[in-house]
Structure formats: C-alpha cells, structure tokens
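One structure is given here, and the rest of the page talks about it.
For this depiction, one protein chain was excluded, whereas all remaining protein chains were kept in their positions.
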Amino acid sequence: MSCAEAIDNPDELVTSDNPEHPANLIPSLCAKFWTLGWVTGTGGGCSIREDDLVYIAPSGVQKELMKPSDIYVLSLAAQEPTLKNRTYLRSPPCYKPSQCTPLFLAAFTKRGAGCCIHTHSHWAVLVTLILETSTPAGGDPKLFEINNIEQIKGFGKGYGKQGNLGYHDTLRIPVIENTAHEEDLTEFLEEAMDKYPDTYAVLVRRHGVYVWGDNVHKAKTQCESLDYLFQLAVEMKQLGIPWLSDIPVVNPKRS
Amino acid sequence: MSCAEAIDNPDELVTSDNPEHPANLIPSLCAKFWTLGWVTGTGGGCSIREDDLVYIAPSGVQKELMKPSDIYVLSLAAQEPTLKNRTYLRSPPCYKPSQCTPLFLAAFTKRGAGCCIHTHSHWAVLVTLILETSTPAGGDPKLFEINNIEQIKGFGKGYGKQGNLGYHDTLRIPVIENTAHEEDLTEFLEEAMDKYPDTYAVLVRRHGVYVWGDNVHKAKTQCESLDYLFQLAVEMKQLGIPWLSDIPVVNPKRS
Amino acid sequence: MSCAEAIDNPDELVTSDNPEHPANLIPSLCAKFWTLGWVTGTGGGCSIREDDLVYIAPSGVQKELMKPSDIYVLSLAAQEPTLKNRTYLRSPPCYKPSQCTPLFLAAFTKRGAGCCIHTHSHWAVLVTLILETSTPAGGDPKLFEINNIEQIKGFGKGYGKQGNLGYHDTLRIPVIENTAHEEDLTEFLEEAMDKYPDTYAVLVRRHGVYVWGDNVHKAKTQCESLDYLFQLAVEMKQLGIPWLSDIPVVNPKRS
Partner (left out) sequence: MSCAEAIDNPDELVTSDNPEHPANLIPSLCAKFWTLGWVTGTGGGCSIREDDLVYIAPSGVQKELMKPSDIYVLSLAAQEPTLKNRTYLRSPPCYKPSQCTPLFLAAFTKRGAGCCIHTHSHWAVLVTLILETSTPAGGDPKLFEINNIEQIKGFGKGYGKQGNLGYHDTLRIPVIENTAHEEDLTEFLEEAMDKYPDTYAVLVRRHGVYVWGDNVHKAKTQCESLDYLFQLAVEMKQLGIPWLSDIPVVNPKRS
C-alpha cells in the first residue's frame, strides 16, 4: 500500500491481522512496559519506524489499554527539516500527538533507528538523582558509566559498528537536563547524540530515559538491559559498591 | 433507565454488557489495583459516579475477586446533606456498605469528581511515616511536597482549572491524621479539601491515600502517578536526596 | 457424599466442577501465593477443612502447578489425639504427605479454623531476623508487635470473639524457634496458641509464618494483611521508624 492510497483511507495504515504490524505491536509492547513500571499514569511511550512511515502512541493515553486505532502515523519524507510542524498521514479521532514525537524522530533521522522507547522507570530517574547529588570529585554528573557487568553485553558497539560491547567495556549513557516542555528536549538530545555518537540511549534528569535500536527487538532488549543496569546501579549505591571498577581480565587456561 | 425503574428492579443498575459500565469497571479496576498492592486483604476500594448515581465496592470483600453483583448503588440526590444516613437504590445481598462511602461522596459532592480511589499502598503509608518522624525543622508534617520530577505533570492544576501542573511546579498533598473509625475521617478530609482546594488527593497518616479525578481515566492516572511519586520519595529518602530542590530552568537554545 | 462412599472411590473426594471446592481452591490459591513469593521452590502450602474433612497440598510439589488430583484428604474424626499416625481417606499416587500436616491440624482442632496457610515470605523471615538480632533492651525477641497502622483492622479480635481489631490496638504475633524437622514445630505452635489465645498466626524464626482463619476468606485476607504489615515493618526498620508508637486518638469534631 502506498502513502497516497493510505491518505485516501488512513485507517488502513493501522489495520492489520499481523501481530508484528507496528499498530498492533505498539499497544502490546506498551501493555508489557506498563507491567514493568516504565509507562505509569500515561507517562512514557513507544514509536516504531518502518521505512518512511512512523507509528506513534498518542499523548495522555493509559498505555496498558491502548488500541491500534489510537496510533498516529506520519511520513518522514513529508516533514520539515526542523520537525517542528508535523503533518500526520493518520490521526486518531480523540487524542493529541505525543510531546515525545520530535525526540522519537531524532532517533529515526539521526541514527536510522527502527524503534525508540521512552520510559519513566524509577531506576532511570534515581540514577540521574544519584549523579546529581553525589558524583564524586572529578566525576561527571552528566554521564552514567558502568563496567564489568555481564549485562553490558546487551548493547551494540554503536551506530554503524558491528558487534556488541564486551564485559570489560564501559557503557556510557549521557544525561541531559530536563526542560519544562518535553519537545524542548529535542535539541539537547541531538547534542548528546553528537557528543556520544555510539550511545543507544540518553537519560533525562528527573524524568526518565530514551532508548533506541535498529529494530524493535534491539530497542526492547537494549531498554530491558539498561533498566536492569540502572536497578543494579541503585542497589550497588545503597550497598556502597562503586559503578566503575578495575577487574583483572581472566584468561582461559587451555586454548 | 430512570431511578424509578431501577428501584423496581435494582439489579438492573449493576447489569450491563458494556465493560465501561461502572458495575463492570469497579471489579476490573480493583483486580488491577490488587496486583499493584493497593487493596491488600480487603483494604482500600473504589467508587464511580455517573451523573446522580454512585457505584461503590462493598466492605470486606477480596478486591481481586469482586463481581458486578457485589456493587452498591446510591443516588446523590436522595442523600441527606450530612451524608450520615444513606439510602441505597441497590444493595448486594450479603455485604455491608463500605466505611469509605462518606469519603467517596465528599469527593463527588465537594469536587464534582467522577471517580475516587482509596489505596493502602505501602508507599503512601511510608511517606506519612517519614513526614511524622523526620520532618526537618520548619517543615510541615501535614504536607507532602515534591517538585522537579517529570511525573508531576500527571496532575491537573486543580478543580475548575484548565491544564496540568508543570515540571517545576510543586505538587502538594495534605496529610490528615487517622481516626479509629474510617467514617470519622470525612470531616478532616473535607477540611483538607477546603484548605488545599487544588489538590486531587489527601494522604491519611499510617493508613493510605484518597485520590480522585473528573472521570475514571483521570482518577486512575493521577493515582498511578502519585503512587509512583510516593515510591520515588521513599527511595530518595533512603538515598539522602531531598524531595524539594531548586533546579534552574533550562531554556531551549533555538526557538 | 459420605466418607464411607468416598473410601470406596477416594478420587471423588477431589473431583468437582465447583471452583469453590477445596480440591480446586487449594491449587488456585497456591498459584496466587506463588506469584506473591509466599511458596517459592515447593516451600509453604495451604490446607482447607470442611466439617470433618481436611484437604492438604502434598509435599515437594511446585505450588503454582498443582492439580486437584494432587490433594490429600483425611478425616479429623479418624485421627489419634496426638495426630502422629495419620490415616488418609485419599492419597495422590506419587507424592508424600506434607510435613506441615500436624501444624495445619493444630489450627483446625485447637482453633476450629477452616483454612490454614503457611508461607516462606521474605518479609516474615526478615521480621524474625530483626527481632533476633536487634530487639531493644526490655523487648521480647519472641513477639512481633505493631500498632497504629490501619491494616491491623484486617484481623479478628480472637478465637470466639466478635469483631476486628481497631486502629489503635496492638497486633501481637508470637515467634517460635525453628526445629530441624517441621513436624516437631507442632508442640511449640500449640504452646504459642495457648499463650496467645487470640492470635491468628504464629511466626517461625528463619522459616516463615502460619496463618489461619475461620474460613478460606478470613485466612487469606489475614495472611495478606500480615504480609503487608511484615513488609511495612521491614521498611520501617530500614528507615529507623519504630513499630510501636503512642499516637493520640483523634476524635471527630461533630457527632
């Protein structure tokens, strides 16, 4: 189906029997994210890109109750470069577009991502609060760093690079300051993407995290891995265990 | 269906194929609240108002097992102003009315709410205990305050006002002392509503929280957002991070 | 169906279309308890008494996977007074009787309970550990006490008494020391029942808790309320808030 046809009957863009269709996948993912505490009380969201088409959950909806007919669709090609004035191929009748939209679009246009997830996870917020209030002298409150944890292998090495991080690699996630209006985060998110070209996520202070990936599978598993690491980091802090360590490499004896 | 007809056959008031009917919605919401730890061991509850009719879960029922036929119905118009002696249009055969009833009615009559939720959430109780035992000098143990957290945007500005709180606004939830009999809380809840006319919730010390909203959607999402903030506040306390902070406003560079 | 008939075809004792039949209820309750973390790794269990018949989950079964055909049935009338040598009306083909059996029977015979639940809940174990290691001078490490928490109202006043505890009442749960063999706990459980005739629960140090009630509803809601209070007590300990307090009674202004 081409976009031209879709514009004649936009509801076809969100109507499919295939559970892997973005309009079906976004509601089922968001229901799962609700049980994980990532999208509490309409906070957070999720967007999927397929080629030129972007599917986005609306603003203000209870994420565990979303339906395919609630989904917005827009065409990347039809957007202005600044992404400020957006035209939607399909809009649900009674919602408003998500304020997260330009942030999702940044992941799609600047990183070629296929999916972007935004959570308000407690662990993400607590990590930014810990960095804000107790970064040791010489540390950077605008950077979450952790190494020598197996789950770090859940992340790709970076945009355009092959393979995943290793156990001894340091995972670095930049932290940007929150703004009064979510759309205003966009330029700071893009700035962080420029400064840390390999990152697949950006933390937002006192707010949550944006995580993306080449496709839905990678975005979701990177988001899960990151939430796991944020939770571990908070628990390590409570037990007085540092996030960065200097662990000797263990070599196999035979080989 | 008019009330007159309903009184002839009261069970019709709680019989509907529509999952959005209050008699169906209260059981499904309460089952969800049970999984969230809000209505443990028959504690807590939920009431919905549609126009003049009020639907209320009974006392002493296991909230995750409730059925539409367990629901009480009363007419606001038929109640005495003091709400002390209530007449029910429909009563289930083997339960007692909830002691929360006059508190729910206060939200409906004084604030025009469409739904009121009462939880015994651990986080709500712990916040009131922290305020009781460690309010710093000059602080008010009868007021929960938090600011500069994104999830605060989940609350309306107040009764009769348009729009929601902003990121930098301070969310204020009054705390009332618990009474031996739950019905006796009513006058203190109403007093708190008068003192804090914009609040959508009142904490009850060592007991839980009452949260309301213009409709079911708003009551539920405000209750979720508040529980999220209570949990975050307890975790911040454990990490030594204050609930109130003075965060500089971040302005977008371009616009 | 009489017991005589049942002995001819014991499987009829556990075969029913009624979801409220004990042989159906025990598996569905245990599956729920598994999700609550009460019966991890075959630990814990549940027993229901209907008149003279007692239904018991077997030993060593994964509690979330239990089937009605796994249930043991015995007749109280047919047991010896010491309950040491028990004869079963119905035994499942490939399990062993639960070591908890004489403890369940104590609740049925000494307190007329209709249901008894045994959990290994973390919170119960942690409460006994806190009492063991940090009971203040003058306190009793063999008694859990808490007052001035609303959820205390979830408990009856005691065996043969009408009504429930009030908000200002102190809930007291005796703690017995664990024994190498679970059956050997029986005499100490009975001793605690004699010393605290009003209690509906006994904690077992470094092990868990036994909770009972007049019927399934009361046993389950008392067990949920108690687990809520144990969790709250651990969290209060972590925040330095005492379990017992002297809260002034708040009287309603009008009435």
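The chains carry the letters A, B and C, assigned in the order they are written, with residues numbered from 1 in each.
The rule we apply is simple: contacts are C-beta pairs under 8 Å (C-beta built on N, C-alpha and C of every residue); 3 or more make two chains touch, one makes a residue touch a chain.
Here the structure is a predicted model, which is why all the values come from computation and not from measurement.
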item: Partners of the unshown chain among those that are drawn; value: A, C
item: Which residue of C:S16, C:N178 or C:N215 touches the chain not shown here; value: C:N178
item: Among C:L13, C:V125, C:I173 or C:L229, the residue in touch with the chain that has been omitted; value: C:V125
item: Given A:K67, A:K96 or A:H168, the one touching the chain that is not displayed; value: A:H168
item: Among A:A77, A:A137 or A:L239, residue touching the chain not depicted; value: A:L239
item: Option touching the unshown chain, where A:S59, A:T109 or A:Q151 are the choices; value: A:Q151
item: Residues of chain C in contact with the chain not shown; value: 37, 40-43, 62, 120, 122, 125-126, 129-130, 133-134, 177-180, 184, 187-188, 204, 206-208, 234, 237-238
item: Absent-chain interface as seen on chain A, which is shown; value: 148-151, 154, 166-168, 217, 220-225, 227-228, 231-232, 235-236, 238-241, 247, 249-255
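One rule holds in what follows: only the chains that are shown with their structure count from here on.
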item: Central chain (by mean CA position); value: B
item: Whole-Å gap separating chain B and chain C, where each centre is the average of the chain's CA atoms; value: 32
item: Rounded Å distance, chain A centre to chain C centre (Cα mean); value: 45
item: For chain B, residues contacting two or more additional chains; value: 238
